[in-house]
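The complex appears here minus one protein chain, its other protein chains still in place.
Chain lettering (A and B) follows the sequence in which the chains are written, and residue indices restart at 1 in each chain.
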Amino acid sequence: MRRPIERLGLRVLGSVSELGRMGVFVGGVVRAGVLPRYRVRRFIEELYDVGVLSLAIICLSGLTVGAVLALQGYYNLARFGAEGSLGAVVGLVLVRELGPVLTALLVTGRAASAMAAQIATMVTTEQLDGLRMMSVDPLDFVVAPKAKAMVVAMPLLNALFIVFAIFGGYLVGVSYLGLDGGQYWSSLESAIVFGQDIAGSVLKSVVFGTLVAIIATYRGYTAEPTAAGVSAATTGTVVTASVAVLVFDYAITALWGV
Amino acid sequence: MQPSPVRDLLVGLFVLVGLGALGYLTFQVGGLSWKRPGGLTVYAAFDDVGGLKQRSPVSISGVKVGEVSGVELDELLRARVVLELDGELEVPVDSAARILTSGVLGDQFVALEPGAEEDILQTGDEIELTESALSIERLIGRFVNDAGLEEQ
Partner (left out) sequence: MADRAEVLDEFRIAVDGVHLSRAGRRVFQGLSCGFVRGQITVILGESGAGKSTLLRLIGGLTRPDSGAVRVAGQDVAALGHADLYRMRDRIGMLFQYGALLDSMTVADNVALPLREHSDRSETEIATEVARRLDSVGLPDAGPLYPRELSGGMSRRAALARALVTEPEIVLCDEPFSGLDPLNVRRIERLLVDLNQRLGLTMLVASHHLASSMRMAHRIVFLTEGRAVSGEPDRLADSSERAIVDFLAAERGDEVPAEGSTG
């Protein structure tokens, strides 16, 4: 009877101290990121890896998600004769939920896993130790630019996803299902308010970007210096970050009604 | 990586396009207005605004001329609606404001019917003639009542 409880206790303690270590890590990264040197060159390169290389999947997914939303939404709205509100329905769902969440999940799968793998590989090949021995802090040189790039790229990718999705909805709703174009845009625009909806969407994507950045860099940084360690860091990042995004999405939506 | 001018260009484009998308969503879709100089702000009080809300359109003769920027209760517990209209509009002071529904189940909007006076509305003025939103329940209630009265 005592054993399982002991084990549970140990695991809880272990998780708490892991959280503490993560806190120390985040503190170090924030310090490194805020103080000079600002490493603009590396930041731009990381922004390329996270942002530009994710454009294809974000835009494509955006178009398809918007199209599907329009398709589903139309048939359900038509039953009440309310197909005129299609623009509003598509827009609201995208801006408030699907935009930030799907963007975060897609970016996690593509860019965050790559980020964790890169850092973990650098641990394994002693590149981070090499930096330390040259009196360069790996948090400053490697981690902070990556984390910053993720936080900056996420809201931008979110905005692009939403725009492409709205357009995808337009293509299906207007060109395919015969809705009136003007009505699509006007119902969209009258339903969405900057303060409630757009700002909330941006806030969510910034929060998600920060979460994913922390998880990916921490997992990579603390990976075991073996090939198995790199692989574990990569898959672990995708799983943890995805779950974190979904949980925080619920929390933000419940607390702020966004 | 070697600094690559192509990559830098792409990053710059990415940021610009992303900000552009954000801007589109913020201003066009979200309706954040950077203070348009010379906008006309007038008020109208209704007994019942129905489903009218922020960003509902305001139109004259079917043409959109502005938006509802807010709805509040005044001292008489009537609903006071703030209308933001284009600055160049010349709307007579005795114009009427009615809350209509676009289509049968559509969104509600404010329709302004121009009056005959020569004086025009200035920012801060109040539109006196207002007609509240029609509610389906009252319509049905009235219909049932009238039908009942006829039978007697």
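A few comments on the model shown:
FYI, a residue touches a chain if its C-beta (ideal position, glycine included) is under 8 Å from a C-beta of that chain, and two chains touch if they have at least 3 such contacts.
What you see is a predicted model; the values in this text were computed from it and never measured.
Across A:Gly14, A:Gly81, A:Gly130 or A:Gly195, the single residue that touches the chain missing here is A:Gly130.
The set of chain A residues touching the chain not shown comprises 122, 125-127, 129-137.
Everything below uses one rule, namely that only the chains that are shown with their structure count from here on.
One finds 35 Å separating the Cα centroids of chain A and chain B.
Those residues of chain B whose C-beta lies close enough to touch chain A in the complex are 1, 3, 7-8, 10-11, 14-15, 17-19, 21-22, 24-26, 28-32, 54-57, 102-107. Those residues of chain A that touch chain B in the complex are listed here as 41, 44-45, 47-48, 51-52, 55, 80-82, 84-85, 88, 91, 95, 153, 155-157, 159-160, 162-163, 166, 186-194, 197-198, 201-202.
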